[in-house]
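Before I ask anything, here is the structure I am working with.
Some chains have been omitted; the remaining ones sit where they do in the full complex.
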Amino acid sequence: MGSATIEMHGVRRLYEQADLVDLIALDDIDLTIEPGTFVSIIGPSGCGKSTLLRLISGQESADAGRITVCGLTPKEAAEAKAFGFVPQSPALLPWLSVLGNVTLPHKVNRRSDRGRPDLEALLREVGLGESLHKLPAELSGGMKQRTAIVRAFGLRPDVLLLDEPFGALDEFTREALQEQLLELWEQTRATVVFVTHSISEAVRLSDKVVVMAPRPGRITDVIDIDLPRPRHQEIITSPEFHAYELKLRDSLRDAFSHGEVAS
Amino acid sequence: MSLQPGAPAGTQPAPPRRTHLLVPTPEQLAARRLRRRTRLLRPAYWLPFVLLLVVLAIGWGIGARQMPYLFVPLGEIAGVLSEDPAYFLQNTLVTLGEALVGLGIGFVAAFALAVVVSEVAVVRRAVMPFAVVLSVTPLVAIAPLLVVALGFGMAPKVVLTALVCFFPILINVATGLRAVPGPVLEVYRTVAASRLEVLRYLRVPASLPYVFASLRIVFPLSMIGAVVAELAAAGSADGLGSVIQVASSQNRLATVWAAIFVLAALGSLLFWFVTLAERRVLHWHQP
Amino acid sequence: GCGSSEETAGERGSAVSAERCEQNEAAGKITYMSGYYWQASASIMEAIAADRLGYFNDLCLDVELQPGSGDVSQNAKLIAAGKVQVGPLSEQDIMTSNASGLKVLGVSSYSNAGLDVLMTGTSITDLKQLEGKTLGHKGWVPVGVQAMLAEAGVDMSKVKQVKVGYDPGILPRGQVDALVGFVSNEPNQLKEAGEEVTVWEPTDFDVPGSLGAYSVNPAWAKKHPGAVQDFLRAVFKAYTYCAASDHVEECIGYQHDLAGAESDEKHETAIWRTEVEVAADHPLPGKFGSVDPDNVAALAEVVTTYAGQKVTPEDAASWFDTSYAEAVVDDADKVIWPAR
């Protein structure tokens, strides 16, 4: 299958509220994500970022519009094991070691056309070589999140979905993990959809940043980030980087005021 | 990797600079180790318990003098126990056997039903109301009928014990099977894990802490179930329940109390045993 | 017979013809359940002794002894359900059970005297004095005692009834003023404890009762009449044996083996001696071990009056069959041994 295009046309998603009124969580979403690109999604809380990921991965169905992943419906793509997913919390199984947590998805994901990568090597690469047999409770927050990332990468997915994976980490740990994420991505060149709250994180990582606004959840802006790769840490002190940050900040402020968002 | 954080303190073999640790001198270390090892031997730990024990024993003694038809001097009870320990041991083993077999059957049935109930909504809606009704039914009242239906020997006792243990296990396991956090389920749903795989790899292991919680309840409960069955139902004259019944009909109060003490001790032992097993098995779980 | 004598018991089938031995074996395992654990009462003691003396074996009977819990209704259910083939049930219990749909057949008894008695403090000289006082029982007042109280003219609505446990000490302690019990049990216990009580026996008020009665599952009895006869033969013989003063100690020994070290030999001996004595003082009008039809008719009336269940004398007669017992006792009230 290789890397994958994601296409969304006129997608809408409703949730029936307790008062029987339908909440429009996503409205009129048109989005094409080129194969192998790194796309960030940024927007205020409640603008439908997580809902968007759930639609792409086929966990929920759209109420209107069309979504395809490599030309398949999301459900078919999931059956074909196209996805890797990294949630906000690492979501590791407390009774399995780091290695066990990383290998378990393979047990339920035996796809004929790709072998299992050397997961131990991958873990060693992100600095978990000495922690292969530790339990999650013995790990720091950053180590847990790295395990969750390797778990997703180890599947060699066509599409990697990340829902605010670094939200709970401190600034420096976060930066270190961003770097590792980029390196892994440059090896595999999967299509990445990355949800974040952080402006600088979005600029640092992405080819393209999708800005969303809430009420109803919609796309207000798509900004291309033309910074050279590989992007190392020093890049964030450069004026170009700062300029992109300001641009994104302005765009986001609009999204916030439009949405009259809750804080 | 340009900025690869190291492992946290204490988990690396020997970091070059450890000034953040104040390693105590060997004497200090020995003292600390002794202090920790003997923690449970310190009076602050056992003295309150022993004091209350003494107070209760004295109270018992007074009670025995005031109400001789109710309490028996502890010495007499100890006498009965030491006189014929084999008798108590044999009857204890009978009751324990009934209790454990019943518990085993109840556990397997309840666990299986919990799995079905948590996977199939139709079965849940059909079965759960009856499970609640079963749990609030005084099974003691049914025990004599069970003997008539099942005859003598272990069968009615085992069935009653299984029934007594059934509900706490069912409720706990059904809760435990739902205890997989949402994000974990999402991760495995995005790789299209089947229901069976989710059950096997996620739900069943996640339910273990709940399983142990229920075991802490039902291990002692199974003893109570077996005794109730022995008390209420005819059949062989073995088991501590029968010992209590016969002795009580013959006004041998010392034997009655001896059997009750043996039961309480055995129940505490089972409770403690489950707690210990839990700590072993669930080393990954911190409540 | 197979040519064995009374003294050389112990060989399988030694007291029975080969043909009858085969028939008895065809009856399969016969479960006997006692009335109340291994108490040395009539209908329990001799069953234990018959087993230990090898009488069942002599008659090719495969008998398994089970201790009962003392719950009469449960014993009746077990016999009716065929879980138990033979067991003690008093004649009045046989009537109440049949009246509520449990089919059991009465086949024998040792006496028309009942064992249920009422005990009071010595200050009570007339049962009428119990009005306004408290009477303790173990769940319900036996019909015999009820009939006795009625005979004495007691208005039961003026007596407070409470359910009590096994400890008879509540009577001398004054927690109750009267206590229902068994003539052979509680009075002996209290005597041993040095307490003075008055024992009121329904027999003295001409109230009918029964002592040491056996009942069987009717369907099974119909299929294996020989086995029923030979079961009665064995226990009657054992009863006679153990009733002899010289053998009491031996038989209590057998009982003690089953009941365990905790059993109080002195008390059990007193129970056995008391019951044998009552039976001897009130012999049946007919053959030893049979069922007295007049007694049954009288009991039917008592049950109808005091148990709230309508039992006609005809119904009652149909629930008993005295032929099994009569077949194993000769006209001199001697048990026929070996079987003919």
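Just a few scattered comments:
Read from first to last, the chains carry the letters A, B and C; within each, the first residue is number 1.
By our rule, a contact is a pair of C-beta atoms (placed from the backbone, for glycine too) under 8 Å apart; a residue touches a chain by one contact, two chains touch by 3 or more.
Keep in mind that this is a model prediction, so the values were computed, not measured.
Taken over the entire complex, each labelled chain kind is present as follows: A x2, B x2, C x1.
Convention: only the chains that are shown with their structure count from here on.
The multi-chain contact residues of chain A, meaning those touching 2 or more other chains, do not exist; every residue touches at most one other chain.
Looking at chain C, one finds that none of its residues touch two or more other chains. The touching residues of chain C, counted against chain B in their complex, run 31, 33, 36-38, 66-71, 74-75, 77-78, 81, 83, 165-170, 173, 189, 259-264, 267. Contacts from chain B toward chain A in the complex involve residues 1-8, 11-12, 181, 183-184, 186-194, 197, 201-202, 205-206, 208, 284-286. Residues 69, 84, 87, 144, 147-149, 151-152, 232-237, 243, 245-252, 255 of chain B are the ones touching chain C in the complex.
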